[in-house]
Every structure is written in C-alpha cells, then in structure tokens.
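The structure follows.
Excluded from the complex is one protein chain; the other protein chains are retained at their positions.
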Amino acid sequence: MSERMSAIQTGPDSKALAKQFSSVRSFSERLVAHLAPEDLMVQSMPDASPAKWHLAHTTWFFETFLLAEFQPSYKAYDPAFRAVFNSYYKGVGKHPVRGMRGTFSRPTLDRVLAYRVHVNAAMERLIDSDLPESARTLIVLGLNHEQQHQELIVTDIKHAFWTQPLQPAFVESSDEESRSAPPLTWSAFDGGEVEIGHTGSGFSFDNEEPRHRVLLQPYKLANRLVTNREYLAFMQDGGYHRPELWLSDGWDTVNAQGWEAPFYWDRDGQQWRVFTAAGTKPVNLDEPVCHVSFYEADAYAHWANARLPLEAEWEHAAASQPIRGNFAESGRFHPTVAPSADAPQFYGDVWEWTASPYVGYPGFQPAAGLVGEYNGKFMCNQFVLRGGSCATPQSHIRASYRNFFPPQARWQFMGIRLAANAR
Amino acid sequence: MSERMSAIQTGPDSKALAKQFSSVRSFSERLVAHLAPEDLMVQSMPDASPAKWHLAHTTWFFETFLLAEFQPSYKAYDPAFRAVFNSYYKGVGKHPVRGMRGTFSRPTLDRVLAYRVHVNAAMERLIDSDLPESARTLIVLGLNHEQQHQELIVTDIKHAFWTQPLQPAFVESSDEESRSAPPLTWSAFDGGEVEIGHTGSGFSFDNEEPRHRVLLQPYKLANRLVTNREYLAFMQDGGYHRPELWLSDGWDTVNAQGWEAPFYWDRDGQQWRVFTAAGTKPVNLDEPVCHVSFYEADAYAHWANARLPLEAEWEHAAASQPIRGNFAESGRFHPTVAPSADAPQFYGDVWEWTASPYVGYPGFQPAAGLVGEYNGKFMCNQFVLRGGSCATPQSHIRASYRNFFPPQARWQFMGIRLAANAR
Amino acid sequence: MSERMSAIQTGPDSKALAKQFSSVRSFSERLVAHLAPEDLMVQSMPDASPAKWHLAHTTWFFETFLLAEFQPSYKAYDPAFRAVFNSYYKGVGKHPVRGMRGTFSRPTLDRVLAYRVHVNAAMERLIDSDLPESARTLIVLGLNHEQQHQELIVTDIKHAFWTQPLQPAFVESSDEESRSAPPLTWSAFDGGEVEIGHTGSGFSFDNEEPRHRVLLQPYKLANRLVTNREYLAFMQDGGYHRPELWLSDGWDTVNAQGWEAPFYWDRDGQQWRVFTAAGTKPVNLDEPVCHVSFYEADAYAHWANARLPLEAEWEHAAASQPIRGNFAESGRFHPTVAPSADAPQFYGDVWEWTASPYVGYPGFQPAAGLVGEYNGKFMCNQFVLRGGSCATPQSHIRASYRNFFPPQARWQFMGIRLAANAR
Partner (left out) sequence: MSERMSAIQTGPDSKALAKQFSSVRSFSERLVAHLAPEDLMVQSMPDASPAKWHLAHTTWFFETFLLAEFQPSYKAYDPAFRAVFNSYYKGVGKHPVRGMRGTFSRPTLDRVLAYRVHVNAAMERLIDSDLPESARTLIVLGLNHEQQHQELIVTDIKHAFWTQPLQPAFVESSDEESRSAPPLTWSAFDGGEVEIGHTGSGFSFDNEEPRHRVLLQPYKLANRLVTNREYLAFMQDGGYHRPELWLSDGWDTVNAQGWEAPFYWDRDGQQWRVFTAAGTKPVNLDEPVCHVSFYEADAYAHWANARLPLEAEWEHAAASQPIRGNFAESGRFHPTVAPSADAPQFYGDVWEWTASPYVGYPGFQPAAGLVGEYNGKFMCNQFVLRGGSCATPQSHIRASYRNFFPPQARWQFMGIRLAANAR
C-alpha cells in the first residue's frame, strides 16, 4: 500500500484513464485482502456500512451510470444488484434501508469479487471505445467516488472492530513515534477579497464550483493541529462539564451520550487509552487529537480563546501549500505527530472541522443527470471539513475539496485547527 | 390592540423608558386577557410553552438580571421562582425540563399576575433611580425579550388550541379579504460589496453585530410572498412526492411525518381548510402561504426554478423599505393578501425563510454576562428568517433582525419569498 | 369526607338508587373542591389523566350508556363531548389519544361542572322513571366506574403535584403516627378445593365471575403488609443491585429507569424522604411500603425467602374478614401503620400485588353491549392486585374485587403481603 498517484484526471488519453481505473479499483481490494469475509460484513451502526457493501456499491456505480447508459450490449452481472446496491439515488429507484446492510450475507464476498471482475472487464472495453466526454467525466467521478468509499472502508472497519468484544486490529502495529509536537504558533493573513473554489482543468465535485470571490476579515491560523496534550488540558479543566463552552445542541449531546473524551478513548485507571487501527494503545500526547465532533472542536476552540476557521480562510491559506502528508497509502491509518513547526499539516492526518455550515456556493448547480443527487441534497445541518485524513487516498484531495458531516459525527478521522481574528 | 409604538430604545430618559416598560409589559397581559386560566396552561408540544409560563418567565428575566443584580434591597416575590421560571440559562443554575412546563398548575395564574405586579413596581422604582448604562441596556433587552415571548404566546396558543379536540378560536373572526394577490414580478439588485448588520444607536441583539461588508453576486427578489394558490400548484404537481425537489433530510422528514400540505391544513373532501387564530376556514388562495418548514420552502423554490434569498440579499433589499405591515398590534394574527404590486411585504405577515444557516457574523461576540447565553449558543442546525410576522410587535422588528429556527419547524408564521440569480 | 356508605347495589328501590347516585357523584366533586381549575388540568404522564377529565368522563359514561340509550328525549349537553370524553370504547367511535388529555383547556372546569349538573338532573329523572333492569344495572356499573375514577383522581393528582417544581400538597398534613408495626406472623391455610369469585346478589364487575372452584396447595399468609423498615433492609442488602433476585424484565426495568427505592422516595443526605398527599416528609419505618411495582414486590419476596400470594389464596383468606380499614373517606390518602397483630389489613391502605397474571376466570364472558370493553380486553401483561387502598372508596371494595396493573406500574398505592408454601 505504498503507491503514490497523481490526481485523477479526465482527458483524451484512454490509456491513462484505463491505468487510473485499474489502480483505483485494485486499491479497494488490497485494503481488505487480509481480512475474513465475515469482517467485511459487519455494520456496526447505521452510519457505517460493511466493507463488502462498499466493494459492491462502488461497482454498482460504474454498472449503473456508465455501462447501463453507454454500453448497449452490456449484460448485468445480476439484475437484482441494481436495487440491492443503490445507496440513496431515488432517481434509480427503490433501495434497501441503510441500517440493514449488515444483513446481506448474499451475495457472498466471492460473488461480490466476481461482480467486480465482471464490471472491470466491461469498463476496460468501454474505456477503450470511442466515448463521449460526458462518459469520461462520469468515469473519473466514479473513481473519485470509489476513493471516498475507500476512506469509508477504513473508518467503518475501525468502528466494526471496536464494536465487537474481541476488538481485533486492522493493521499491524507500527513503531511508536517519539518526537514531540512543535510549539503552536500563528500565521497571519490579510483577508480581503479572495477567490475560492475549484480552479484548473482537473476533476472536482460539483460542490467545489463555481469558483468565486469572498470577502474575508484579517485572520490567523495555527501552524499545526491541536494535540492530545492540549485537548487533555481542556478535559482536565472540566471541558465536558462547563455548559458555557458549548453550543446548546452540543451540550445536550454531551449529556445524552455521556461524552467525557474523544471517541475511541477509554480510561484504564489513570491512563487514557485509545483504540486505533492497530489496536488499543496509550494515548500519545503529541499526536493530533482525533475523532472529535464539531461540537467538541467548537467547545475546545472557545476554551482556548480561539475559534474554528471559516472554510474560505482555510482554503485561502492551504491553496499555496503542497499536498503532502499522512494519507491512506501509508497503510498506517492513524494521525502522526506534526513533523516540524513550518509544516502546517493542512493535508492528511485528520479532516479539519471548519466553522462553515455546508451550503452551495453562489450559483451552485448540481451535476446533471442521476449523479445530481451526489452532493446538493445534503446541504443542511452539516459542517464542512477540509484537508483529508490518514484514511484518504492522496490523489483524492485538493485545496478546494469540501467534505461534510453532521456536527455530532465522530467516527471519521476528524480533528481541530485553531483560527482567530487578526487585528 | 391597535397601539403603534416606535422601536424600543435605550437612552438617558427615564420617563421614556418607564413608559416603554409599562407599554410592553401590559401588552403581554392584554394578549391573553380574554382567555381562561386553563387556556394559559397548555403545553401542546415541547417546543411550545404555556402562556402562563411566558408571562412568568419574562418577569423572571427582570427579577433575575435586573432586580437581583442592581437593587440590593429587592425581596424576591418567591425565591423558588428563580429556578422554576429559568428557561435555559445554565449560568443561573438548574432549571426544569422544557417539556414539563404544562404540568405547572402552581403558581396559578392569579399568583403569576401578582408576581408581574410585584416586579413591575420594583422595576419602576429601579428605572427611576440612578442607573448605570449597563442596566438600562439590560432593561431594553428585557423588553425586547418580552416582545419575543409575546409572539410565542400567540403561536403557542394557536398550537394549543389546534391540538385539543374542540379547537377553540383565539380571536374573533374578521371579514374575509376579497382582493387578489398582485402578479409576481422581480426586482433586480447589483450585488457587489454591501454592508449588513445593525447600524445606528438603537437597540439590537448581539447576533446582529458587528455590521460588516459582504460580497454579493447580482440577484433578484420577488415583489411579494408566495401565495397559497402557487403553493397548491406545487402540491398538485406532486411536490410532496418527488424526492428530486427535496433536501435529503427534508425528504426523510416528509416521509416520517407524512407531510402532504402546510401545517394546520387539512382536507375536507376536495376543499383544503386551514386552522387560523379565528378557527378553521377555507384556504384563501391569495394569502401568503404560511406554516411551512425550511424544507418545504426550499423544495418549493426548487420546483419554481428559483431559490431562497441569502439573508444578506434580503437585508440589503429590505433596509431601504419602511417598516410597515401586518403585525401583532392588528390583533388579527393571520397573514394578509399582498396589498399591491409595489408593496413588497418585507415586514410582518410571515417570517421569510432564507437560505442562510444561522452563524455568527465575522467578529461576533456574545453579550457579556449571564445574558450571553441568549443567541450564540444556538448557532447550529438552524436557518435565518427575516422580516417579522403577523404575531410580531411592530416596534420589535428592523431590517437587520435575525430570527432562526430548525429546518423542520412549522408552527411559527413562516413563509416564502423567492430569489434568483441575476445575470 | 367522613361519610360511610354501604356497597352500591342495584334493586327495585329507585329512592335508594337516587340516593346512591347523588352520594357517589357529589363525592367526586368534593375530592377536588379545594383545588384550582389549573390543578385539575395537569396530565403529568400518559398513564395519568387530569382530574377535570375524570369528572367529565364519568359523566360521559352516564350520558352515553344511559341517557342516550334509555332517554329518547335527552338532549346532549354538547354533542362534541361524545368523542372528546370517550376513554377507549372503540364501539362508541373515535377518541382522542390518551396522552393529550392535558391539552384540553376547553371545556373549562366551569363547563364541566355544568355538564355534571345537566347530566345529574337528567339521570335523576331517568332513575325516577320506569326503568328496565338492564338500565338499573348499568347505573350501578356507572357508579362503580365513577368510584374507580375517584381513586384515579387521587393518585393522578398526587403524581401531578409531585411532577411540578413547587410540589404542592393535596391535603393538609395530619399528625404523625407514633405506634409501631406489630411483629410479622403467619396464618396457615389448608388449601384444597376452594371457591372464589363473586357471590351474592350485589354488584360485581364481569371479571369477578363466574364463581368457580380452584385447587390450592397448603399455604400461609403474613398477618400484615411489609413495612418500610423491612423494605429498607432489602435496599440496604443491595436489593436493587442483585440480578438474581429479579425477573429478567424487572432487572432490565430497574437498570433502564435507575430505580433505587420505591417511587416518590428520595434521599436527603442519609435520610429517606417520601412525597405524600400531604407533601414531603421523612419515611415512617412502621408504615406499609407503598408505590412499589410488581417487579419490586416479587424481588422483595424472593429476598425474604417467601413469595407473593396467588389471588385465590388471598381471596380465600380475606373473604371471611370484615371490610374495614383506611379508605378514601378518611381523606388522608396515605397508608397507616398496622393497627394490631390480629387485624390483617386486607382492605384499604395499599393494593396488594398477587403472583397471578390477570386472565379471565373459567367461563368468563365480557358484559354484553358497549360496556363489554370494560375489563376483558386488558387481560394481557397485567397482574392482579387485591384489597383496595387508602384512595379507594370503602363501598367500592369486596373480597372478590380484582384490580390489575402492568408489572412496572408504581403510581397507584401498591404494596406487598408475603405468602409462602405450608407443609
């Protein structure tokens, strides 16, 4: 799992597209090749899905939106799959209730893998044919879609393994990092009228468009992510017990759920431990805090006399930075200690909560056709996260990329970067 | 209930403040003077509160934040009320669970009215004394707070009366309006950098500040609210059964709740009827549609090939308009047919859903002290509404005023104004 | 409230029936005459009902089952009441959802009292007329029905007053009892074939019939109810924390509800206090334990190496005892310390949980007509209680009387008598 790949692009070159197709598709299978079929079937909560379902649904995407549309002679692997592996596209028809995916013992993993082989072969023929540009665009969308599900495979298996009593590890344990996090410093930005949104000829999701100007006040951003040490100080200062630090909905959630620490943390006597992809281990105080909700990120920022960044502030600052960091390809699936004071850790490690509710940009138009259900219909009660995580494929991320989750979500690799007003 | 009052202001003039105090406080009592004590005790859902509770809680505000702080000799009417009538101020201490307010048979209405007399008398002495500016500001805040609860008294009694089987009327029925709604036309705006937020020396809530510049694209706004006739066309075109028109959360809500029409509507054979403050009557097709959620407003706008306005678009357009319209003082508590094509109906009638999630303005600081819990802690999972309604006191509203409710809320007087991009 | 009345009987004597009618009906009003209209409107949980609703529903019974059936010229006080005050009789038509009764501000109490006057007058005329026996039987049923609701008025107001923050008292506090409970001794019974079920010519509910023979093993019963002192010993021995003492459903309920003591108990430091009809006071250790569920009664009996009595065991033992004790007429509404070792306290004070699920007797037939929904349809997931309580009118109870509640119910005056096998 050490490959590096540049961003997936559409273009006239069928060979390049075929290579990208093969590379992305095979990465999904490699992610779970060492696991048992039973591991790939667990759905530990309605928000998460079985890995087998992810493998099938990403294949369904190509079958439904490409092969069924552009390949008249295509014969479905199993016509029933059109409904079975539809996630939520109402335009495609009825689909199973999300929370029941863990009951799908059939098709078995063997058949899902055969389904992938069947669709891959047909897709290779399609890619090699004389395709309209719209189809090539959809293929690239399908690959980006699969990369999103690759990230979910990681986060959902982590949750599935944590849920069950034996709590197996997903990857072998790596050496502990012994370096210290650099001191927290601030970078100042002038603000003013800046441009955000996707630029250039590469792929982007519809929600990154149109590029447009926004007006920013002067601001500053922390040079690194908030660490476990800092977050623990918040906890020890009564952070989870002081209503004045929390949004009202957040305070209700803290009390209803009994939150006392980030997700996956538990206390063994005086020692805080954390469940990771490599099993349970003591919390490393220098690592970025991870698996916190928007509510916790916001409360921490209040406590620290700071705030979360606006997504435009983040993008404006990050756009000039190289896309380097700790991504899925490392196979570690755990955030790392910040490498140095001048490497701002914008990309990889953890998704960074922003203060921005997820809404459409001015002039936003959902993508045409069935895939128009991809992004726009979720623009409500979610907040934007930026920068990718240790479970994101590196070629999937860019400065304008907008991820989004409800404020109470914690099972993704989610962390905190502080911002503040500059004067 | 025909008084007109200019906006409540703080200032050096104790006489003026005393007059405003008396005017606002007595309006609360006049709103419900014709009802039985039992009517004032109903809590028909956790979101709504009994009118008696509103009468007591608004009084508690003055006792807790003014008399207890600035009047050392003040003797509480009943020390138990400090906890009993606290709504949600964690800084003041424990408070009853919101959904249990309908069980408070004690204090009886008689005692609550005596409590009001007791606090009013103490407040009059306080206002007449040598007060620090901060206290005068709090008094004006308390009066605006009471005006907000006056609106809730109307909407909550409407809900309480609709809930119970005999469905009594809150006001006497007035003559039916026979005029037609003017045709829908559009006003175009250039956009660019505009200023929004409170300006001038008058009172505003902390969430209207600081005034700041925002960058707007060219846009246009409808000259009047969406009517029942237009909304019925959406319904008859399958609006409630077409997932492609809805936000994902909205579609889930429509199906979970079985929504088929605006709240308070029901069908009597082929005829749609609506429960109003004056009882049930046939839907008047020329009136503005009312009691729709954000989800319905957004779906309607999609269906109409338009969108909801941003709050900055709305404020920029409305700021130049006089604050005239159909307010609580009319005692009608029901929206009216738009008077003419050139009266844009920005103020009164119905709160207008905007496309803007409720967040703090750049540089927002919650008010200092206990009242800091007033606004900021609700900045999550809510959308901004603008312009006031037929249940809002006229002196309470202004162009920069920001109301907010969760996207599924329907029991307030909430309606729709369309917006669109201009090119 | 000190009247004594002999059991309500049907018979040819219209004068006697009219007197009973007047006596029972007026007792309902006297129970709540000292309260505010708002007090009579509280519904503090779906299982309980507002006192105003009880006053109206008992009147509805006479209007629906007697006046509408046997008095052709009768003019309904308000035809809407037929639906509004129907509790659950599907044969009468649609009825409001039980949990919404607390929203009925209309009709106001004044109108409900006028409704009672209207129906009473018509009933007096009806009683004085030439009535078929079936109608006379229904009148007596209606009076017994009203007595059941008199008990519920007491238990539901107690709950309503406990729920609200000011926790008012329902009656004035009486002197504390200072006598000690007598020692617990056992009475042995041979068992064998015994008869249970209603006997004689007086009134009984359909569920007390037919009288029939049952076969009992030799058994013994405690001479008095379990006291607070004994129950506290169970608590201090870890009773609420030892799963082996509990039914599985009971253990789940204890943990889900966080039960640590009987209902209405709370701890003030080291001191257990109890909320009574006369307000909160320290637990009197000699009084019978009260407000315990079947689960608690059963767990206590296990802990005490005993069991709960079968209903046939109880009835066989109690049938020979005089119906004397602490009933609603005392106006105390609180159980008393057992008077002596030879007064077995079978009647009054607290309903006694039996080990018998509530099922129909062999050959049971529901009463004919609409009132057939009275008892039979509840014969599922409930347990039988015997003997009446301090909130039961004395003339309402008899040895064969079967009360029933789900095993988790606690808000009635419910207590424990121990039984055991004899050898």
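Just so it is clear, A, B and C label the chains in written order, and each chain counts residues from 1 on its own.
Criterion: contacts are C-beta pairs under 8 Å (C-beta built on N, C-alpha and C of every residue); 3 or more make two chains touch, one makes a residue touch a chain.
All values reported here derive from a predicted model rather than from experimental measurement.
Although it is not drawn here, the omitted chain touches the following shown chains in the complete assembly: A, C.
Across C:34, C:179 or C:213, the single residue that touches the chain missing here is C:213. Within the full complex, the residue among A:83, A:188 or A:341 touching the omitted chain is A:83. Mapped onto chain C, contacts with the missing chain fall at residues 88, 90-91, 193, 212-215, 217, 243-244, 246-251, 294-295, 355-357, 359, 362-363, 372-373, 377-381, 407, 421. Seen from chain A, the chain kept out of the figure touches residues 36-39, 41-44, 80, 83-84, 96, 100, 102-109, 160-161, 163-166, 168.
Note that only the chains that are shown with their structure count from here on.
The minimum number of touch steps linking chain A to chain C comes to 2. Comparing the contact residues of chain A and chain B by number shows a mostly shared set, over half of all numbers used being common to the two copies. Mean C-alpha position of chain A lies 59 Å from that of chain C. A separation of 46 Å divides the Cα centre of chain B from that of chain C. In this assembly, the C-alpha centroid of chain A lies 38 Å from the C-alpha centroid of chain B. The multi-chain contact residues of chain C, meaning those touching 2 or more other chains, do not exist; every residue touches at most one other chain.
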